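For this depiction, one protein chain was excluded, whereas all remaining protein chains were kept in their positions.
Moving on, here comes chain A:
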Amino acid sequence: MASLSATSLSFKAPSIQSTRISQSISFGRFQSSKSLRLQISCAAKPETVQKVSDIVKEQLALSADTALTAESKFSALGADSLDTVEIVMALEEKFNISVEEADAQNITTIQEAADLIEDLVQKKPAA
């Protein structure tokens, strides 16, 4: 995992992430702010994405073999606002986090939900 400290950046990224980061740096100055963003908030782990997918499938009563990807949009799967709120509640329970209403409204894909979850989990004070 990449880590960010006050004075240095160090990467011990798994191969996929380090490839992505080095690619964006090589494209020149327009990419630099994007690569900085990638360094600070890494995309969510695949396990998190999977757990979110499972919760979404359950809430929307999708068949077990419905192919969901990280990019799947809730609205395209037939979720209305009540479904989205129920999904957020289920995620709060599963990951023991608390989602602000403003953040909850901005979640439109599985990836966004997973990213928010990992962000909140990371910010929790150590037990």
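Brief remarks follow.
Throughout what follows, contacts are C-beta pairs under 8 Å (C-beta built on N, C-alpha and C of every residue); 3 or more make two chains touch, one makes a residue touch a chain; residues count from 1.
Basically, contacts and distances are computed from a predicted model.
Hidden from the displayed complex is a chain whose UniProt protein name, among "Dynein regulatory complex subunit 5", "holo-[acyl-carrier-protein] synthase", "BHLH domain-containing protein" or "dolichyl-diphosphooligosaccharide--protein glycotransferase", is "holo-[acyl-carrier-protein] synthase". When the full complex is taken into account, the listed residue touching the unshown chain is A:73, out of A:45, A:73 or A:124. By the touch criterion stated above, the residues of chain A touching the omitted chain are 58-59, 66, 72-73, 76-78, 80-82, 85-86, 89-90, 101-102, 105.
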